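A single protein chain has been omitted from the complex, and every remaining protein chain is retained in its original position.
Right, subunit A next:
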Amino acid sequence: MDFTFSEDQLLFRDSVRDFLVNEVTPERVRASWEKDDGRDAELWQQLAELGLCGMTVPEDFGGLGMNELDFVLLAQECGYVALPEPLVNTALVAVPVLSRLGGEAASEYLPRIASGELRVAVGCSENGLVEDAAQAGLLLWAEPEAFYVLTAEQFSTRYNPSVDPSRRLYAVELGSDAKPVATGDQAQALYQAVLDRGALGAAAQALGLAQRMIDISVQYSSERQQFGKPIGSFQAVKHHMANVAVRLEYAKAPVHRAAYALAEDAAGASEAVSHAKLVACEAANLAAKNSIQVHGAMGYTWEVDLHIFMKKAWALAGSFGDTGFHKQRIAEHIFADGAALGAGTTFA
């Protein structure tokens, strides 16, 4: 039993965090909102050069050969800066799914994804809309019965603006020549793989977002004065933040366990993911709610940075399976006949 990250994993996290915090400032996020495609080609190239686009690509295909567990801490950091670029969907969802599919698609596309040359989008019918579909040269589209790998000519898109201006969402229509590359059980497994990894990515980002909103609110409430004192000295304000800290603290281990379970292909991985997604997004939503309250009217403005993080938290809560979807999966697990519950069953 070792529920800790390795020295290497933590060091890598630290260096990526430094990079992101320095490079992906709120100003840079806002700048990308102003662009038509919402994307920052220079930043994407920087991420590729750091090895992040190819982090989970097998070494044979020019990547670093790492897994979901190696990436989960980085996904938290992506949340912390509200990274607009689709790194999490690429490295944590599209690449592992494409690797599972294997064959020609994997050998043709994975090296190009690793180098940053090819942008890939990934979606599933549970979500409906697909992030970055119009910006991507390749689309992975998962339905329970059919899995597609499509190049840009094989699908058309319709832009749907999101509350989070960083998210570029598209309705996708498959062209008449789109043929599934997998059907039946294989498609079902890939569909599951997309949903689980997408939900894990959302959960991990939610942890980072919640932490960022706490940090912003703590700083603001230490500076803003009313009644001759910093508002952060008032207990009602303190307790708003303490409540977020409690929910966040207890959402971390479920997310890390879910990442481990996916990396290990462990039984029960899907329930672990649903659990992680629900508690992490709940923590982030509470962070959003309490943070805006702590900011007063300032929090209700476009100008203050809080909303960059708040809106991403709102958006992620419903993506890759909404609360109903994930609660249903938990319910199927715990209300099943003969379910192993109670003390001593968590790691069994």
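The rule we apply is simple: a contact is a pair of C-beta atoms (placed from the backbone, for glycine too) under 8 Å apart; a residue touches a chain by one contact, two chains touch by 3 or more; residues count from 1.
One rule holds in what follows: contacts and distances are computed from a predicted model.
Between the listed names "Tryptophan synthase beta chain", "Acyl-CoA dehydrogenase family protein", "Sarcosine oxidase subunit delta" or "ABC-type lipoprotein export system ATPase subunit", the UniProt record for the complex's undisplayed chain reads "Acyl-CoA dehydrogenase family protein".
One of A:18, A:173 or A:249 touches the chain omitted from the figure, and that residue is A:249.
The residue from A:241, A:273, A:286 or A:310 that touches the chain not shown here is A:241.
Within the whole complex, the absent chain has one touching residue among A:107, A:183, A:233 or A:301, and that is A:233.
Considering the full assembly, A:222 is the residue among A:107, A:160, A:183 or A:222 that touches the omitted chain.
Although one chain is hidden here, its contacts on subunit A can still be listed: residues 1-6, 69, 214, 218, 221-222, 229-230, 232-233, 235, 237-239, 241-243, 245-246, 249-254, 256-257, 260-261, 275, 278-279, 327, 330-331, 334-335, 339, 341-347.
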